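Every protein chain of the complex appears in place save one, which is left out.
Which chain is which? They are A, B, C and D, in the order written, and residues in each are numbered from 1.
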Amino acid sequence: MKPLLQVSGLNAWYGESHVLHGVDMTVGEGEMVTILGRNGVGKTTTLRTIMGIVRERKGQILFDGRDMMDVPLHRTAHAGIGFVPEERGIFATLTVEENLMLPPVVAGTGMGLDEIYELFPNLLERRTSPGTKLSGGEQQMLAIARILRTGVRLLVLDEPTEGLAPVIVQRIGEVLTKLKERGMTVLLVEQNFRFASRVADRFYLMEHGQMMADFPVGELPERMDMLHKVLGV
Amino acid sequence: QSASDGKVKIGILNDQSGVYADFGGKSSVEAAKMAIEDFGGKVLDVPVELVDADHQNKPDIASNIARQWYDTEQVDAIMELTTSSVALAVQALSKEKKKINMVTGAATTDLTGKQCSPYGFHWAYDTHALAVGTGGALVKQGGDSWFFLTADYAFGYSLEEQTGTFVKSAGGNVVGAVRHPLATNDFSSFLLQAQSSGAKVIGLANAGLDTANAIKQAAEFGITAGGQNLAALLFTLAEVHGLGVEAAQGLTLTEGYYWNLDDQSREFGKRFFERTGKMPNMVHAGTYSSVMQYLKAIEKAGTDETEAVAKALHEMPVDDFFARNGKVGANGRMIHDMYLLQVKKPGESDEPWDYFNVLSTIPGDEAYIDPAKSGCELVK
Amino acid sequence: MAITAVQTHEEPRVVLSARGLTKVFGAFAAVKDVDLDVHHARVHALIGPNGAGKTTVFNLLTKFLQPSAGTISLLGTDITNTAPDKVARMGLVRSFQISAVFPHLTVLDNVRVALQRPNNLATQFWLPMSSLDRLNRRAEELLAAVGLADARNTVAADLSYGRKRVLEIATTLALDPKVLLLDEPMAGMGQEDIGTVSSIIRNVAKERAVLMVEHNLSVVADICHHVTVLQRGEILAEGDYATVSQDPRVRTAYMGTEEA
Amino acid sequence: MTMIFGIPIQAFLGQLLIGLINGSFYALLSLGLAVIFGLLRVINFAHGAQYMLGAFVALLLLQYFGINYWVALFVAPIIVGVVGAAIERTMLSRLYKLDHLYGLLFTFGLALTIEGTFRYLYGAAGQPYSVPAALAGGTNLGFMFLPIYRGWVVVISLVACIATWLLIEKTKLGSYLRAATENPVLVQAFGVNVPLLLTFTYGLGAALAAFAGVLAAPIYQVSPLMGTNIIIVVFAVVVVGGMGSIMGAIITGYMLGIAEGLTKVFYPEASNIVIFVIMAIVLLIRPAGLFGRDA
Partner (left out) sequence: MSHTTHTTTGIRNERAPVASFTYAAFLLAGLAFLLVAPIFFYPIFLMKLLCFALFACAFNLLLGYTGLLSFGHATFFGGAAYFTAHAVKEWGWTPELGVLLGVAGAAVLGLVMGFVAIRRQGIYFAMITLALSQMFFFFCLQAEFTRGEDGIQQVPRGHLFGFIDLNVATNMYYFVLAVFIIGLAVIWRFVNSPFGMILKSIRENEARATSLGYSVAHYKLGAFVMSAALAGLAGGVKSLVFQFATLTDVTWQMSGEVILMTLLGGIGTLIGPIFGAGLVVTLQNYLATSDFPVTIITGVVFMVCVLVFRRGIIGEFYASRLGRRLGFEHRQ
């Protein structure tokens, strides 16, 4: 499989604290990869560093063969990476629809508005209400939906199921599978192991700012012991 | 006999960066310099030195500087003292320290009234003189019904009240008044009220930008064109220059000096203009005059010792380009003639800075409070 | 089976109750005519699809929002018109869905701040800071109980998300509330913390009432005595987990096909 | 003659109209403040100084280049806007990640510096700027004599206000601006050049202030102090309106202008504090302001 995202020797800092200590990982085109790890090991930081939000960084990030280290933050999306942050980032002063329409479309391959509303009927219902008047779960849906419109090639999701009702989690699982079928590449951070194991092709296990292990979904049974030890699953 | 410490040192303390910077400011320092040079730079064979400071309109800074000057820098006298809070504070200090102060920049009659000092002198003008000039003299010119636009604070009230008194005693009447807040931008509401009062004269009992804005907007609303006259109670050449004759035409005001009065005053005006780029107003000219008189008094007393110099200042008549027939009252008030002036029409002025027609001269004894009635305890 | 896991020491009695609770935002009724009884020594779960109005119910109960209609009583006192801080002083304390700590205070100070009020050490502006040292023992106990003892002097902002949530629970417990309202306490927590927090909740519920919103059904099944399911602002079902989870309406509206 | 509240209806109407004219300035200025605040979370203390700059630039353009009022009305705001943008780019932008108070303090210093400089160069006394010939004179409305220029001020400021409101509430650019207010990093991660956006916004706010300044030049004296006093009143206007709301700022501006105008008739001594009093009352009743969204 052709690698879409290649990260090697990535280090990152928050001020004086050194959080990533040489992260190496690869995400292939059309693949769905999940990073697992305990609280505070640096999963979110990895995603934020790849996006270019954390800028105190060293190492190499190649996206579709292109060096991303010197690309300014506002060009990352245009290169084809879309981000759904852990805290969702819904804009309070914008209506739901304005929120949806906000990210500039970077390629014609994105979903249409109708398609999105079909996927998330809640959003259709609350279309004109201000963003933060949504419930936590509705906000999460909006945050994912928002990116689907733009036509990015790599979707970076930080804990998309946090705080969601099981039905919704299932629906998001279905959506992700559908997206994968369309050829979208997904990089996911997830605490919900059950969910992750259902959707992902491959796993990275993270500890202390480094990738500890890397295995495909097929090896899951034989890895359960280790996972249990590290994650308490 | 000679000066106590080998030199005579004069301090000019005024606002050099704030709202009154044009009123006196750095140009006053220049005027004082000219006086010293004209006097010869020396008195009683010792050099005359000049220091100056910007009090930023803060009495505590002024008082601090004055103290330092008196205590550690051997300053013998402080002059100018724009704005009344500063003038009163420094005068009180000078009294305590037995030093001479001569005020040209402040208006309050308290300086020679309740808060007078044996060593304090008030030189150029005061609210009383302005009120007599504009109020009394203008009635004689036919402006016998008045409406006041008054700044809503003590200065405004006292101007309005004093002027009103003179208007009435000269046979005129006051048909109304409206009090506007200090630093009002828009005078249109007040001007409309003044307009509908039908008074012949609209008296502006305010100062600075307030007066300027009122005058400008009066022109805009066609008030002056409609036959009413504006009279500014505290306004000087410097501000008329800023406003422009177009807007200010027809305005009457009172000053203690006008550069284009006669040869003597023109001579000083021209010299001052060469050094500062503007013509002097009464504060600048008054500062020159006060410094000059101070040096003359030292010469006469043969010492720079305060009591002796103060005595000489009280006794000597003042007669220079600024003050004709000037004399100093026991309360420290320098009594001299004032002038009722009217701003020319745009076509009438034939050289730059030639803004005024002199309507009348107000004799000093009319313009200023009789020292005996001033409330100053030094006058028996 | 889940229920027997908890030892109850005291008789359950109603400590917090709401009748006809309603909240209308503009034309939209987020909560409609909800009756709720929270019992002492019981863990009560409030579950429901996203946007069902759970957080809103919390806000109403704690008076962060004023109900459009209905009454609320706490320990027999009507609090329908009481200010939120007063309600908190009466013993009803909540945690927030989005984590809420004092970011620039140390972990220890976070807990001590919470301890100050019940110990009457909040308004003394004449006492030295060291007067707070007598709170240390209790604070450290609480930290140890939630496994944050090692982070005692760490500034709260430097904690990871999950540990912030744990800290928040510790501060909440510090108030020794009579009724504890927890909004998704497990959200974003790692599996090992979930275990810890579950047992903490189970423990604290021995002497107080707990009302919690939670999407993690295994936790609900594990520690909750009573479950209320909310949908579109209305109560859909009520009962113990076993009953509720078999209700077909609940399954379609909320749980999907998932098993706890 | 008909009377209303004890004064002739003519006079009443006249004062109402004058209040509206005043309100135009409040509306324009508070609009600019609200735009900058809304998007940058900076209370632009230099707003008064930028208003003054607008008037001064118009005056200097006339004095040195003979550029007339009509051209200055567009050129001066652009110049001030560009200067504002440059200041934002080089200095103000460093402060966004800090407490918002630093923005306030920085612009406070900026205001002192600008005003101090102009006072140093041009003195405190005002300078005249004449009404353009086409708008000179006035008409008699029956109840009052209305200088044509003042009528023009009301009309043009209303146009400017509405245009700005449309720009921010109804365009894509506006939604970027609003979103960037809340979470600039995320908006940038979506592919929008946020720093540029913020620079533009500050420039726009400054330009609006300068526009008001040019409008004011023929009415008031062009003086370095002209912005100092008005800015505090405008702050109060903005607090009354509720800062988040652009439309709120506009409406409140007009309303308070009228309230102030009427006070000048009924109780002139209070006319400079009436807005502050209204502010205190509004805060007691509705802390978020009349149109505020956040409580």
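We take it that contacts are C-beta pairs under 8 Å (C-beta built on N, C-alpha and C of every residue); 3 or more make two chains touch, one makes a residue touch a chain.
All values derive from a computational prediction rather than experimental measurement.
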Candidate in contact with the missing chain, chosen from B:Q68, B:Q264 or B:N325: B:Q68
Identified contact with the non-displayed chain, of B:I10, B:A53, B:V103 or B:L149: B:A53
Of B:S27, B:Q115 or B:S374, the residue in touch with the unshown chain: B:Q115
Chain not shown, touching residues in chain C: 62, 64, 83-86, 88-89, 93-96, 100-106, 109-110, 112-114, 116-117, 121-129, 131-132, 150-155, 158-159, 171, 175
Interface with the unshown chain - residue positions in chain B: 16-18, 51-61, 63-65, 67-68, 71-72, 83-85, 88-89, 92, 108, 110, 115, 152-155, 181-182
For chain D, the residues touching the chain missing from this view: 37, 41, 43, 91, 94-95, 98-102, 104-106, 108-117, 119-120, 232, 235-236, 238-239, 243, 269, 272-273, 275-277, 279-280, 283-284, 287
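In this text, only the chains that are shown with their structure count from here on.
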Separation of mean Cα positions, chain D and chain C [Å, integer]: 48
Gap in Å, rounded to a whole number, between the CA centres of chain C and chain B: 75
Intercentroid distance (Cα basis), chain D paired with chain A, Å: 44
Chain D residues counted as touching two or more neighbouring chains: none
For chain A, residues that touch 2 or more chains besides their own: none
Contact footprint of chain A on chain D as seen in their complex: 172, 175-176, 178-179, 181-183, 185-194, 244, 293
Interfacial residue positions of chain C with respect to chain A in the complex: 25, 28, 47-55, 97-98, 158-163, 184, 187-193, 195, 215, 217, 253-258
Residue ranges of chain B touching chain D (in the complex, touch as defined): 17-22, 152, 178-186, 188-190, 192-193, 196, 208-209, 212-213, 216-217, 220-222, 238-239, 241-244, 246-247
